[in-house]
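Left out: one protein chain. Kept in place: all the others.
For clarity, chains are labelled A, B and C in written order, and residue numbers in each chain start from 1.
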């Protein structure tokens, strides 16, 4: 079937071969397959942002935030999932770790990892958000100029697999008076929280795997409690004990650190689920616009109460709003990517996003959020994030 | 509210404090937060299985398989996504990498990464499967005793984010005669495949991110072509050129390596989509049952033609079948986790799974698959995987 | 539904940090300590993080409130029992679970006394600690009881 062409037709000078740049990696064999991969060396700056409030005296109390402005999609890779360590990341020998179930149960039990591997497992994609996420916006008098890693990095989203805690509770046999479960970790401070039995039995998971592989040390290796939608602190890492009680026991974190003082001086306790929230990742603070023209506005939205129903975007500081597209599948208690095509004409303006969840809850403006709480309060901050774009194209954090 | 108890009531000896084991990591502060995490040291053996068919003379031709028997859920972590390198993994400078679009287009164009970051992006979870996945079962006269990493590891599942190729093609302006696109990589062999324009415009993605972060070097950093459901080889890694042509150009891979010889000696060419398939990961070959009793049978199913509709499991070598549960959400061209509770009475038997996709296609038995192909053929092998459980509890690969 | 592979857990195998002292004092051990007992201990083991007298910080000063921390453990928390349990399980940060029960009572007493919640002479014990009336007790709204999982 080879039609003989004219010499002129066939032999067009392929001058490009000489003139085109052929990079050296296209002229050599590359490296062999490897057992476990790592990111490209050129991406080494894509790291979690580390926050150590008392670095000099208490370095083990340390946090790190997911660099959402460097990421796309909705899944957080395991290496970049946020961390909050109240007493540092313990180095646990999985062969010696055990999960105890005791208290108001018929049969106090303990489980090692080998036994747990035999249990039925469930899988679900869920966000985790620290109750203190976005704290700088909540309390700093002037907006901090930093990236989404510092400003909103204490939320991440992964696929969790593990055993429904219900299965283990039923094996132990919960007594009728057993209405709460005090979960405790095997870290230095033995971090403990009281969790309603209702939540434990509804969708509490003993998570053993994250994004397919065994949970990373900073996420609670070899096991953590997962309570979809509830503040990160309750999702006890390095979980070693589930103690069934008739009432909450008022652990340290539910007595002070994870309570919120309201404007009138009274406090909220047992605030568990995270509210509806969103922020734009592209563009976002610390970025510079590369000139007028087309941009896709893209960001993340979520709610502890269920699915995101709607995300609206404003490019005029809130005067008008347009509905963004949500990337399928929209899952409950999971980060949802929204996007909207946009043309920037080069003039200064303020971009912002406002999420509504399936219960109808809507993100508040910062002023409305602040009005509800004591000036020192910074937990469960879910106000709208405005980004100001200057005429020079700088993207900056602002309060409206 | 503190009711004064009797001394006896309050002061119950907490002997446990003395006698219970308190591991050393519960008595110390742990490590600080870090920029990028890695798996626990105790999980160091969870690695991809490396396959180097010509290790002595051609080590750059190397593959590695995802250890599905060590994983749960459906997302593959980036470090464990399978690799197939025809000429090794190139070390690309992203600042010098470019994507060219040329041939039958109105405006031949080139894009650098900086420009591409401005484009609209889509996000989707998809499997990638090498056409040669499960090759040992296809061609070995006796079933190889190895784990799911070696036997079925050349399939993985991640969340991909990137630019719909359609957007870039429309910018270049495809001429009416432009019916195919020859995609080429920047690796040493400049691996090239002819792709129908129809597929490119339907759901072809220029993938830049994987599980949220920039694509890893072994997955095509800084960019790859993603063609949901199509054999892995066509999803060109290190993509540098999309050349629009009127017809396929019969590249090396579509001339021999990725064609299949049938039983009658004729061959199939341009076999693109992967067929419906499944295998049980728990239990699976190389494992040992830990005694009779309850087990959850769990595994993975997928189809290049769309969603998995049904997975049936047999625990008696195919005499009877029960329908497994599918973990939500069931997504098109994505790994789907199935599971089924099961009681093993300790007697020898054969477990197997059989998937049906939304088009009605069903996994064949091995004998039926073999009957269709030449004895040397091993591509697109999607036969049912039987695992034999011996009376001793050994789980072994068998042919039925 | 499950494989039933849990092993029996004897009471003696349960470490103290797998439980928590309850507001009514259940779980408190024998022992006692006064603020005076606690003062030197606090200076030696706690002051480096929480401040010379407990109100200076930098870390969440347990004595206050002040501009550093609005929720000081010794006056904001609803129950004094939490102080005992938390100090025993978690503090000092670099050597948690190293304190004796007497030392823990003394440190709780010191913090409470510095907050003006108890006087200097009263020893904290399994009987006295649960009876301490915390000033902020009764000033909390239980959001779970009120509206369950609905975010505030």
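Operating definition for what follows: a contact is a pair of C-beta atoms (placed from the backbone, for glycine too) under 8 Å apart; a residue touches a chain by one contact, two chains touch by 3 or more.
The shown structure was predicted, so the numbers you read here are calculated from the model rather than taken from an experiment.
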Worksheet entry | Displayed chains contacting the withheld chain | A, B
Worksheet item: Taking the entire complex into account, which one of B:259, B:286 or B:396 touches the absent chain?
Response: B:259
Worksheet item: With respect to the chain omitted from the figure, which of B:276, B:315, B:331 or B:389 is a touching residue?
Response: B:276
Worksheet, complete the sentence: Per the whole complex, from B:26, B:251 or B:356 the residue touching the absent chain is B:251
Worksheet item: Which one touches the absent chain: B:108, B:292 or B:348?
Response: B:108
Practice prompt. Among B:144, B:167 or B:371, single out the residue that touches the unshown chain.
Written response: B:167
Worksheet item: In the full complex, which residues of chain A touch the absent chain?
Response: 1-5, 7, 9-11, 14-17, 19-22, 26-29, 293-295, 341
Practice prompt. Considering the whole complex rather than only what is displayed, give the residues of chain B touching the chain that is not shown.
Written response: 53-54, 57-58, 60-61, 87, 100-103, 107-112, 115-116, 118-120, 167-168, 170-172, 182, 184, 188-192, 196, 198-199, 229-230, 240-241, 243, 245, 247, 249-252, 255-257, 259-261, 265-276, 303-305, 359, 361, 374, 376, 380
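Simple rule for what comes next: only the chains that are shown with their structure count from here on.
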Worksheet item: Among line, ring, star, complete and other, which best matches the way these chains touch?
Response: complete
Worksheet item: Between chain A and chain B, what's the gap in Å when you average each chain's C-alpha atoms?
Response: 25
Worksheet, complete the sentence: For the pair chain A and chain C, the C-alpha centroid-to-centroid distance in angstrom is 30
Worksheet item: What are the residue numbers in chain C that touch two or more other chains?
Response: 1-5, 11, 13-14, 17-18, 23, 79, 81, 93-94, 96-97
Item to complete: Identify all positions of chain B at which a residue touches two or more other chains, and write them in rising order.
Response: 21, 26-29, 293-295, 341
